[in-house]
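For reference, the structure I am asking about is given below.
With one protein chain removed, the remaining protein chains of the complex are shown where they sit.
By letter and in written order, the chains are A, B and C; residue numbering begins at 1 in each of them.
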Amino acid sequence: MTDTKTIPNETVAVAAAREAEPHSWFGWASSRFAVIAVWILLIGLFMVLRPQNMFHPGTWGSIFGGQSDLVFLSAALLCTIIVGEFVDMSVASNFGLAAILVVVLNVTHGWNVWIAALVAIAVSTLAGIINGLLVVRVGVNTIVVTLGMGTVLLGIASWVSNLQPVSGLPPEFSSVATTRIGGLPITFYLAVALMLVFAYLLQFTPLGRNMRFVGENREVSRLAGVRVNRIRVGAFTFAGLIAGIGGVLSAAYFGGAEAMTSQTYLLPMFAATFLGTAIFQPGRFNPLGTLVAVYFLATGVLGLKFLGASPAISNIFYGGVLVIAVTISTILHRRAR
Amino acid sequence: MTDTKTIPNETVAVAAAREAEPHSWFGWASSRFAVIAVWILLIGLFMVLRPQNMFHPGTWGSIFGGQSDLVFLSAALLCTIIVGEFVDMSVASNFGLAAILVVVLNVTHGWNVWIAALVAIAVSTLAGIINGLLVVRVGVNTIVVTLGMGTVLLGIASWVSNLQPVSGLPPEFSSVATTRIGGLPITFYLAVALMLVFAYLLQFTPLGRNMRFVGENREVSRLAGVRVNRIRVGAFTFAGLIAGIGGVLSAAYFGGAEAMTSQTYLLPMFAATFLGTAIFQPGRFNPLGTLVAVYFLATGVLGLKFLGASPAISNIFYGGVLVIAVTISTILHRRAR
Amino acid sequence: EPPAATTGSESNVDSSLDAALEAVSSPLDAYPIPSEPIDGVADLAGQTVYYVPITLQSPQFSIVSAQLTEALGNVGIDVQVCDGKGNPSDIGSCIGQGTQAGAAAIVTDAVPYGLAANALDAAQAAGIPVIIANQIADENHPTSETLGFVPAGGSDQEVAIAQWITKDSDGTANILMNRTADGPSQKAYVQAGLDELEQICPDCTVTINDVSSSNFPQVTPSVSAALLNDPTIGYVVNDFAQFLQPTQGGVQAAGMIDSVKGVTGSVGVGGLQALASGTYLYAATGQANAYQGWVEADLALRLITGTPAPEYTIPVRLFTRDNIDSIELTEEAEASGEWFGPTTFRDDFLALWGVA
């Protein structure tokens, strides 16, 4: 009771939580799977309203096959969030820069495409490392560093691409992304695999457990022998690496890239990552929740498109779902605890 | 490492404080005014390189007269940051909605323009209140709420404007924003006054003191009888109000508005607010620092334009200055303590 | 040189300029309709055409999509609108969706080929005709049985703007040209305007200011800087109305709102209302978006049925403070196409398709 005493109100909360435990199976499940239930409902609704679209395999191909960029970006974002850093605002620009670089180096400068890809990923990773060093070693505010870095990277991307869309990657390179298996492009499988590995890492490996501990309490982790700073810098580095790989795959998938477009991912990627906290592990950022959130949002937006909704309506849906889902999950979770 | 006399019984802390005092004046000043010095240097540099522009009064009119939107937005952002909430991501959209609403209500629906302005501001304030209630009362994550709300507001703005730029406000209304005094539009004075009042509030009034304490430690504030939740909801409300007033003034200034424009303020407004933490009160968000940061960044961007820099270079400048300035201020501040 | 000759040629230029301005300022007597009818349109009922605009956030694409839907609806073809949202991911997935769904055709609007090269190649490989609208034909991707281009009126608009400025300034204009650097087509449009200026207005000065949607926040300072750099600038031109507000902000910030005339291209009802309000805009050009929707439908039908396609032109019109009162500034009027010519073009197309 030592610590709870300092927060008198929490004593009550703890007591309530203990009492609540046995009763709350329903609450437990509802706070974890409410969003998935809503997803299923949403699909059902669209199926009734637009059967011709929703029973068409192309629709599902689009929902599942078209979100890989977003999955990579959300994974990169999660890296730093999990270890307790505030959001890395530079991942989208970093992703965009990698996509631009691989094309420009290959097409404009005639580099071998694989070398171009490696260099692009290396540049993104380097950006991640610089973020990490500034935040962790120098102690500069995370938002400042990543916002600034994001702006710089965006500037570099516009500069090397001369603000033009660039394209012309060789098809054999593109095939690493576009080849279809079971109707879905490889990028889908890569994206899902990334999230599964991430989830596995967090759930089952020492590194993952250490990351969660660092996210929860740095000092305790350090004294327990966890190399806290190394893990934090590592998280930024991996965020850069994943953004870089995602960017290169995106360029391969689309055969080209454009500097400004990375910014359009910002909203969906934040939305998915935060909506993910309402799925599977309420109140906690988690890769699988994020993955589901990506597809959930894609379903909603596509369904609305089928219904002929304007982008305005899509935005209202997007924002509304995010707030409502997380609000409900917060309330349910609080009850269930 | 001259270890001098230690008065018996004086703790090391006292000795440290005493010793540190006389030496650190330079450190003290440098961590506070470094950015301003850089600003002056920058102006000097541009004056040498482009005297024809920098000695032209119109340049100063542009630097100081053209940033009022940004000042209002940054002030709105500061409201919630100061009371310890994480950034309110909805202020830009809220600003945009107010701007659109006043025009649409007046021009399309024929409302009296003053009533339209009041309604627009009321809607923005309401959005702020809803943010506040969800965050404070329901306990939903700030980013989720404000990101979602921002998206919804953006959707509404696009919807009521039908994605068209809207215009046609009566000139006598526009004159509340456009009238020039001493070569600068009224909005400049309003923006500066807003920040001065804000700074005064924080520095000298009980309310401001309470806001700072709430931002620092909610429990301490609650125990001192501060209505913490009221202050937090109030901060969101004021953020909405300021965004609303800013939006209406912006519409008046331009004679019209466009839904998507608001999003373009996101980066500059974050940059200015965070850069502000490197000015006057290192490590602390403060209105005057933010105000200076706005003009500092405007000077840099305009000067670079005079030098013929491409938008890419300007972005690199923007991001680079943000990171470098805050990093230097962090290091100096740490030393100076 | 004999001064008389110069005067003569100048007055020649003058009169032809007047005529050109007169023509571009008035609505057409009739929209240009292709001559060759299309056979077998009736068999296409029940199929689906995908329409993928670069972004629905820009209002012109809503107009086109509505018209395209209406046009093809007349022949029983469904139009599936899929918003490209300005990023390759969405554009690619929209096109991929159309390909997988076995669309009768895929129409992209304002999407540079390079932005979705793989997806567009894949669609054609699957035998689905692709129509690239609002783009200049891409040399690397020539017109084929499965690929057609619907041009934009971009170049014509820029030429009209050049002509109006020449006339308005008596050939002495100092112009700030905000050029959208978002894609190759935009650059080409502006170039057409610059070429025209060079011809008809040798004494005009032009400053180019590249703007881009990725750097929207910098439009304002870049306009201010250009104006402060050269305070004699009298005309500020935008090729796209999307940049109107930040541009005006830059003019205002430089304190030159009274000495500068604003001009813009690709204007919609919002921009025209701003022109009518008489604050900053003096002239604006627009293209017949409603008609373009029908042209896209016509080209789609031709590619689907294997009918040879004609060269299309999208009419443009110049609006000034003089003629702005002659049109109705409503969304309905814009969607009907009445600003540019008689709205009967719909029946003409339907007749060509054999469904009237």
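The definition used in the following text is that a residue touches a chain if its C-beta (ideal position, glycine included) is under 8 Å from a C-beta of that chain, and two chains touch if they have at least 3 such contacts.
Here, contacts and distances are computed from a predicted model.
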Report summary line: From "Cytochrome (Ubi)quinol oxidase subunit III", "Sugar ABC transporter ATP-binding protein", "Heme exporter protein D" or "NADH-quinone oxidoreductase subunit K", the UniProt protein name for the chain not displayed is "Sugar ABC transporter ATP-binding protein"
Requested in this report: Determine which of the presented chains are touched by the chain that is not presented, and list them.
Outcome: A, B
Requested in this report: Sort through B:Asn210, B:Ser262 or B:Ser314 and give me the one touching the missing partner chain.
Outcome: B:Asn210
Report task. Could you list which residues of chain A touch the chain missing from the display? Result -> 1-9, 11-12, 14, 17-18, 200, 204-207, 209-210, 212-213, 216-217, 219-227
Query raised in the report: Footprint of the hidden chain on chain B, which residues?
Result: 1, 3, 6, 8-20, 23, 200-201, 204-207, 209-210, 212-213, 216-217, 219-227, 283-284, 335, 337
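Convention: only the chains that are shown with their structure count from here on.
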Query raised in the report: For chain B and chain C, what's the span in angstrom between their mean Cα positions?
Result: 38
**Report entry** Residue numbers of chain B (touch at least two other chains)
**Finding:** 158, 163, 267, 310-312, 314-315
**Report entry** Shared-contact residues (touching 2 or more other chains) in chain C
**Finding:** 56-57, 62, 210, 212, 214-215
Query - Contacting residues of chain C [partner chain B, same complex] - result: 56-59, 62, 210-212, 214-218, 220-222, 224-229, 231, 241, 244-246, 248-250, 252-256, 268-271, 273-274, 276-277, 279-280, 331
Query raised in the report: Inside the complex, what are the residues of chain B that reach chain A?
Result: 86-87, 134, 138-141, 143-145, 147-156, 158-159, 163, 219, 267, 270-271, 274-275, 277, 310-323, 326-327, 330-331, 334
Query - Contact set on chain A toward chain C in their complex - result: 53, 56-59, 61-62, 65-70, 154, 158, 162-168, 171, 174, 178, 183, 250, 253-265, 305-306, 308, 310-311, 314
